[in-house]
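So, chain A:
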Amino acid sequence: MSWTFKEGVPIYTQLIEQIKMHIARGEFSPGDQIPPVRDLAMDAGVNPNTMQRALAELEREGLLYSVRTSGRFVTEDKTKLDELQGLLAEKYIEDMFISLRKIGMNKEDIVAAVEQHAKGEK
Partner candidate 1 sequence: MYVLECNNLSKSYGSKRALERIDLQLGSGRILGLLGPNGSGKTTLIKLAEGLLQPTDGQILIGGKVPGVETKAQIAYLPDREFLPDYMTVEQLLRYYADFFQDFDMERAEMMLKNLNINKAQRMKKLSKGTKEKVQLILTMSRDAKIYILDEPIAGVDPAARDYILKTIISNYSPDSLVIICTHLIADIESVLDEVVFLKEGRVVLHRNADELREETGKNIDGLFREVFRC
Partner candidate 2 sequence: MLTTLMKYEFKAVGRLLLPLYGAWLIAAVMLGLSIGNSGNDGSVLFITLSSILYAGACISAVILTAIILIQRFYKNLLGSEGYLMFALPVSTGRHIANKVVSGAVWTCAGIIVAILSGLIIAVTIEGFTSVFENMDFIVSDIKYAVSREPSVLLVIPEFIIVMLAASASFCAKVYAAIAVGHQWGNHRVLGAILAYIGFGIVETTLGNLISMISDFGVIDFILDLLDSMHYMTQMHLSMLMAFFAVAVVAAIYWFICWILLDRKLNLE
């Protein structure tokens, strides 16, 4: 798994985002057990307390749930996962819009370009 961190943003919020990405990409499948805090922290090269905090936040959001003795699992709740996908899609689209606006395209241009691209993909 790859982890990258930007400057000046709390590491735990970055961890939350990146774990969400891992879930959305299916690197952690619904119902899967995720590795223990220490292993995840080691993999990301971050403080175990920070990782713990990020996982706790994800649990609060309902994307993870913990079973008392056996560890933490990815939710199987379809609505939660769809919601996550939707959120991420929204974020990518927003990024795309920002980039494309910078090179002088307007809303119509962008929608047209996306449709064009979608046709080409098949």
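The rule we apply is simple: a contact is a pair of C-beta atoms (placed from the backbone, for glycine too) under 8 Å apart; a residue touches a chain by one contact, two chains touch by 3 or more; residues count from 1.
Selection criteria: all candidates are chains of the complex that A comes from, given by their letters.
What you are looking at is a predicted structure, and each value in this text was computed from that prediction instead of being measured.
Picking from 1 or 2, the partner of chain A by touch in this complex is candidate 1. Touching candidate 1 in their complex are the following residues of chain A: 5, 7-12, 38, 41-42, 44-50, 53.
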